[in-house]
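Here the complex is missing a single protein chain, while all its other protein chains stay put.
Then we have chain A:
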Amino acid sequence: MSNVPTNLKYTPSHEWISVDADGIVVVGVTDHAQEALGDVVFLELPEVGRTLAASEACAVIESVKAASDIYAPISGEVVESNQDAVDAPESVNADAYATWLFKIKPDGVSDLSKLLDAAGYEAVIANA
């Protein structure tokens, strides 16, 4: 079974989200996603400074098998992208929750309340 930590928020498109002390939103992909993708070999992450709309396809994760989009869970500005993950994409397989991909500074209209909690996300993957 996939690991779904209760301290994180989720999207139906398999991103995990945590919010740090400064209100910056940290985004990665879930354990379920990495397991479905298989060996991850390439990441294309959004550039710092890019403005994202909620649900916008903003990054690409490629396994040996296939390419998948990663979606912005909320609107805002990209303030950091994880170059270590780009240099070692297999770290997503090793620990999906320790490998953040990018950070967003939410804008005025971004809405965190629409994100799923662990139980909500578990229901999504159970019905997949």
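Throughout what follows, a contact is a pair of C-beta atoms (placed from the backbone, for glycine too) under 8 Å apart; a residue touches a chain by one contact, two chains touch by 3 or more; residues count from 1.
Operating definition for what follows: contacts and distances are computed from a predicted model.
A chain of the complex is left out here; the name its UniProt entry carries, from "RNA polymerase sigma factor", "ABC transporter permease", "Aminomethyltransferase" or "Sterol desaturase family protein", is "Aminomethyltransferase". Here the missing chain is touched by one residue of A:D39, A:D95 or A:D117, and it is A:D39. Across the interface with the omitted chain, chain A contributes residues 35, 38-39, 41-42, 44, 60, 62, 64-67, 93.
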